[in-house]
Structures are given as C-alpha cells and as structure tokens.
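Every protein chain of the complex appears in place save one, which is left out.
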Amino acid sequence: MGQRIVVDPVTRIEGHLRIEAEINNGKITDAYSAGTMVRLLEEILKGRDPRDAWAFVGRVCGVCTSVHSLASCRAVEDAIGVTIPPNAELVRNIMYCAQQMHDHVVHFYHLHALDWVDVVSALKADPKKTSEIAQSISNWPKSSPGYFSDLQKRLTKFVESGQLGIFANGYWGHPAYKLPPEVNLIGVAHYLEALEWQKEVVKIHAIFGGKNPHPNFLVGGMACAIGLDDVSGINAERLAYVHQLLQDAKEFIEQVYIPDLLAVAPYYLDWGAIGGGLGSYMSYGDLPTNGFADKSSMKFPAGVILNKDLSNIMEVDVRDDSEVQEFIHRSWYEYEGGDEKAGLHPWKGESKIKYTGPKPPYDHLNVEERYSFLKTPRWKGNAVEVGPLARVLIGYARGREDFKEVVDSTLAKLKVPVTALFSTLGRTAARGLESILVAQWGLEFYDQLINNLKNGDTRMANMEMFNPAKWDKTCQGVGYSEAPRGALAHWIVIEDQKIKNYQLVVPTTWNASPRDPNGKQSAYEAALMDTPVHDPEQPLEILRTIHSFDPCLACSVHVYDEEGKHISKVKVV
Amino acid sequence: MATHTATHKLRRVFVWELPVRFYHWLNALVIVALCATGYLIGSPPAFLSNAEASDQYLFGWIRFIHFVAAYLFFFNFLFRLYWGFVGNKYADWKNFIPTNRKFWSEMWEVIKIDIFLQKDKEHLSVGHNALAGFIYFLTFLAFLVQCITGFGLYASMSDWWFADMFVWVGGIFGGDFGLRNWHHAAMWFFIIFAMVHVYLVFYHDYVEGRGEISSMGGGWKFIEEEVFDKEKKKATH
Partner (left out) sequence: MTTKPTRRPTYYEEIRQKGYSRRDFMKFCSIIGAYMGLEATGVAQVANALQKTSRVPVIWLHFQECTCCSESFIRSSHPIVADILLDKISLDYTETLMAASGHQAEAAKAKTMKDYHGEYILCVEGSVPTKDDGVYCCIGGKSAIQVLEEAAEGAKAIIAWGSCACNGCVQAAHPNPTTATPIHKLVHGKPLIKVPGCPPIGEVMAGVIIHMITFGRLPELDRVGRPKAFYSKRVHDTCYRRPFYDAGLFVETFDDENAQKGYCLYKVGCKGPMTYNACGVTKWNGGTSYPIQSGHGCFGCSEENFWDNGPIYRQMANFPGFGIESNADEIGMVAAGATAVGIAAHAIATNLRKNKLINNVIAEGKDAEKEL
C-alpha cells in the first residue's frame, strides 16, 4: 500500500509551493502540486492607469524580475497601438539576455545544485586532484590547488562551528548523491563564485533601468534617453560598461557554468530517463530582431510540440480565444458564468477567489476536490510544459542552426540520444544550452545598438500615444515573452483610459497548476509520476524534478503517511 | 426731485485698528504670493531652454518666495491671534467662536438675508456679522492646517530647530505624499475663500452703502444712527 508524502515548504524556489505525492514500492504513483499563497494583483489593477501596470505586475516576481514588466509594456503597447523605436527594442533585448543569464546561473548554483552536490562530501576532497579536474574541464583561472585547499579550510571551519546556516539539515550523505568529493568541492567553489558573479551581470539592468531587482520600464520604449554628449544620459561610458558586463557574463557561462554542467551530468545520466512528464511543449517566442510584430524575426521561435513529436510543430496564437484558456475546476476560484468545466480566454478571464480548502493549521489538502490557488491553463485543451526545455526543443525541431549546434554537440559529448532531453536532466541541461545562445545574442544586440547610434538614430521612446486622451474608448492587447521559466503572457482590456481587466498566465501556472476538468495533470504532477523515492523522509528525488522546472511560487513540504499522519519524527513548530 | 426714501443719518465708527488692517493686507499679499508660488511648485510651467543650470535659479526663487511668504504668513497669523485678546471689541476672539445662543441665531438670520436673499431687509452689523465671524474662524483653522502641513514639508528641507519641530507631521498624513497632497488641496480652500470673500465685500458695499470696502483702508465704517443707538444700548447693558 502506498504512502502519502507532503513536501511543504519546497525551498530554493520562489513562492509557496506544496507537493503531495503517493508512493508505492519506492515510486511515485500520484502527485498533486498546490500553490498556497495568493495576492490577487488582477483585482488590484482594475481601474488603474494602464501605463502604470508594468510596475505593479513587475512585483509578481523579484527573482525573474523585469519579465512581467516587459510583457505588461508589450500588452499596453499592443492595446493602444504604438510601435517602439529599434533602440528601445534592443535595450529591452539586452536586459532580457542579462535576466536570462542571471536567472539560469542562480538557478543552477543556488537553487538546484544542492540537489546534486553534497556539500559535506566536499570536505573529503583532495585539493590537488580537484585542481586537476577543474583545469581539465575549463581554463577558468581560479583553479589552483591552493585556491581549493583554502576554500576547503574555510568550509571545514564553517562546518565545525556547528552553525551550518543555510546548509543545515540538508540531505547530505543521501545515496542519491553520486559525485566524487572533488567534483563536489568544485561545485561548492562555484556556488560561492556564482553568488559573487550574479550581482555583476544585473548591473546591466541598473544602467538601463536604474536598479535591480525591479528595473524601470516605460510604455512606448525605455526611459533611459541616449545622451552621447551628456553626463546624465546613456553615453560612451555607460555603453562600455554594458559591453564589459555582457562579455564577463559570457565568459562565466562558457568557462564555469557549462563545464560544471558537463562535469556533473555524466554521474546522473539515469536522470535522463526520469521526470519527463507531459512530453508536450510550448513557446510563444521572444527576442524580436525586426520589431515585435514580426514573429518570424524572433531569436527564440514560437511553436507547440505535442507528445514528443518533433516533426510536427504547431503554431500558437495568443489572441485566439479557443487556444489559451484557463480552467478553475480544481482551483479555489469561481467563475461568474458558474460553468465549472468551462475554460475562459484571458481577455474574458476572471479572478474571483472562493477558498474551500481546510482551515490552517492543516495536515493535508483535499486533493480530490479543489487544492490550489493556481488556475489551470490549457492550449487547445492540451496540457503543455513551458520553459527552457520547450524553447530549446522548438528551436531544435524547427531546424535552427544555432540550436542544432549546441544541442547536438552536447548530446555527443554526453553520448546520449535526443530523447534523453525529455527528462529532469534534459530540463536542467536545456537551461545551460540556451544560456550559451543568449550570451552570444546579448553581444549581437549590443553591436546593433552601437550601429544604430553611429548612424544617428538616438530615439529611445515613442511618446506619440502616451497621452491617454488619444486612445480608443475601449481597446485590448496582449503582450507575451519567454521568461526564464517559460511562456508568459499578459492580457489587458482598457476602457475609458483605465484597466478594465488584466489577466496574467505565467509559466509556473502552466507547469505547476492542478488538474483540468478531464483529470489531466499539468507538468509538475506528470513529471513526478514514476520518480523513484529512496527514502520518503528525505524526498531528494522530488526536489530534483521539481527544481528542474525552476518553480516560481512559494512552497512548503511535509511528509505524511497513508492515513495522512505526519511520519516525520520532528515536531513541526 | 421726488424723495423715495428717508435720508439716513450716518455715524462714523472706528472699527478696524491699524494692527488689524496691517494684518489684513499683509495676509492678503502673502496668501496671493503663497498660492501663486505654491501652484507653480505643484505644476511648473514648461520652460524649454538651452540654458545652463548653473546660470539659473528660477525654481529656487519661486520656492524661496514661497518660504519667505510662509514665514511672514505664519508669524502674521500668530500676531493676529494675540491681537484677538488685546485688540478692540471688533478684533476680539469672541467674534469668531460661537459661544452662545445669540451667536447662532444671528448666524441663521444672516444666512436667511444674505445667502437666501430674503427680500428687502438687511442685517446691519458693525464689525463682523456672526456668519462672517464663524467663517473666519474656519479660515483660521485652515491657516493652522496649512502652516502645520507646510512646516511639516519644510522640516526635511531645513536645519532650523523651529522647522524641525514639525517632523512628526508626516507620520499622521501617511508620509510626505499625503502631506503634500493635503497642503496642495488646502490651497483651493484659500482660492475659493478669496473669491467669496471679495464678492461679499462688494455685495455689502453695494447693497448697504456703508463704506464696507474702504473700511479696511482707514478703519472707518459708517453706521446708521438707529443701528448705532441699538448697538450702544447693547454695549451699555
């Protein structure tokens, strides 16, 4: 008979997520994913100035900061009919690349690595051997035996102090950790280096958007006026700074992140067959190179793949009200129409809460009925996975040379077939692969920006339609983006210069949502199916698969036995 | 040469002492200055120019005038409060605060006559009528609000202990945002008050013909003999 385990809070993610899973014979046979925090920004936005919306929705997430603001500006620009100048598009693209690189590196080292890297085992490493391995995989300069032995001493002292801080109560020593001590030590070293590095690349946001997290955007372009001959504007010094940061970021990705990924992966190739889940993927496309309206110009191509069929790529249209729909059958909401099984296109979307879950403190949710604050989005009725893996697969399946090159060379290095991508490991690898591309593209966009400036085009914002009096009485728009965690879109309806309806369907909603009215699971739940769990008390395997999605909500994890009783011996205070 | 009415005999009464008149005109001047500069601070005019910032201090001057006028306004106001205790009976604080039944009934009478325009009657008072007095009381409260919010805003710009006494104000208005908003909104009270005030002065001058407007110049009003006698009777009682 099975065991019910509950993981709440799931840490090293953004937000509050809870996983309940059923375990039979050491494998997960059923899984439920629940979002347990809600802020209802959609309700707060009603009646406000659409030009302010980017700031409100920017606060949806401070980890994947800037992506919601970007989607929001695009939605409003779409609604009021304004095209932004090429420079603004390029600046937004450069900021996008910075965000993507930052997010992926932080995810790999700080949110995901501890699922694969055993910090305590690193204490046993031989610094000399570590140095040899490090130097064989990369020419990153910080790789001398002295460097690693200093680090090891620091780490030893830290562990011996008895105050383990963020490393306290990790699953250290769990048999699922497979890396040799030396590779673990490299992992810890780069954990700390990446922590220091991540604060650099986001300075690109500070230069163009004034700060990070939550840089500033502007409907109609960007606020950072070009002032080549002024101390205040974007001048040669600021541009050189951006260039330097883009180069440094590329170097870090190519010399630290990717070599580490390739060094760790061979030890976990079994995870190339675990956690595949839906096998259906969707990307809206992003990084326009010829204006946002020209979909074919996007660096990240759009498309949908169903059931792992890479030969048949379907088109996606976010405006078509029969394509993207949200269901609330298993969520704590109600629709005015009252039809429990109907899906609404976000332009007609509603966000009225109706909590029917247990009163806290509770031990478990009633997963047979409603169990989450997330709605359930579907594409033409299909559950799809979004994120780096979806983007990479769609670029690959569309035959794009840049994608083919990074994917094929990596598969060859790891000696695995392309089907290994449909997995937990594939998801984690895809994130690295697209980082290589994004790092290159960032520099391309930079060159184009310089070129424009050379040719005398210094426009940064199109203020023609900024005055609300010029807008149609009612208008609606949609803005989308490929956020670090996947396909993101905002739908807005404007009436009398104010927001009448605003709906966001975010990547984590696609992936972490509860079941749809047909009982079909979304990506997290599907990916957890059949995952082996060595010790239900230490659900490391669950974390690996869930973290491979890079969740963006807050969560918590508890463990229950079959009757719904805590099996954890630790009294939760 | 037909005489329609009996001719009036007018007595000349000294109503507004010099300090009151001085207060009044200084107050009028600084309020105009405060409203004008305040409005400009709130919505500065477009000033497209290629000028070097170091050569200009336009906005600085506007704000400087506002702050100088603000100090004048504040101390002038304090002075007037003082004069409410030492000045003549028309300047006395009791003219402004409804302390008894008669005050209220007189107010009602003025409302009937001056606001709802009861026909062919006039309420003839010497100093302020009760309604005017009460409305001036409300303006004093507005002065107070404006000074408190103004100095509350000013506290963060000044190192003087006097302005620093007002740092607490921000707290009760939910920060400088609320403070500034209320300070700005209160300006409209002054503008609207000034409109009504000036109109009513003309109204009284026109309808009653007793030299209402000039009284703030020389301090004199001209009172009908019978009113004079009535007031005198009241005073000697």
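Lettered A and B in written order, each chain numbered from 1.
Here is the rule we go by: a contact is a pair of C-beta atoms (placed from the backbone, for glycine too) under 8 Å apart; a residue touches a chain by one contact, two chains touch by 3 or more.
Predicted model only: the values in this text are computed from it and were never measured.
S.K.: Touch partners of the unshown chain, restricted to the chains that are shown, please.
M.R.: Checking the complete complex, the chain left out touches A, B.
S.K.: May I ask which residue of A:14, A:260, A:286 or A:482 touches the chain that does not appear here?
M.R.: Considering the complete complex, A:14 is the one touching the chain left out.
S.K.: Among the options A:65, A:152 or A:481, which residue touches the chain absent from this view?
M.R.: Once the missing chain is taken into account, the touching residue is A:65.
S.K.: Looking at A:225, A:314 or A:342, which residue reaches the missing chain?
M.R.: That would be A:225, which touches the missing chain.
S.K.: Considering the whole complex, not just the chains shown, which residues of chain B touch the missing one?
M.R.: For chain B, the residues touching the absent chain are 1, 3-5, 7-8, 42-44, 46-49, 51, 53-60, 62-63, 115, 117-122, 156-157, 167-168, 170-171, 174-181, 184-185, 187-188, 191-192, 195-196, 199, 203, 206-209.
S.K.: Given the full complex, what residues of chain A touch the hidden partner chain?
M.R.: With respect to the unshown chain, the touching residues of chain A are 6-16, 18, 36-41, 43-44, 47-49, 51-52, 55-56, 59-63, 65, 110, 114, 119, 150, 153-154, 157-158, 161-171, 192, 195-196, 198-199, 202-203, 205-216, 218, 220-227, 230-233, 241, 353, 355, 357, 359-364, 373, 458-461, 463, 466, 498, 538-539, 543, 554-559, 566, 568, 570-573.
In this text, only the chains that are shown with their structure count from here on.
S.K.: Just give me the whole-number Å value for how far the CA centre of chain A lies from that of chain B.
M.R.: Centres of chain A and chain B (C-alpha means) sit 63 Å apart.
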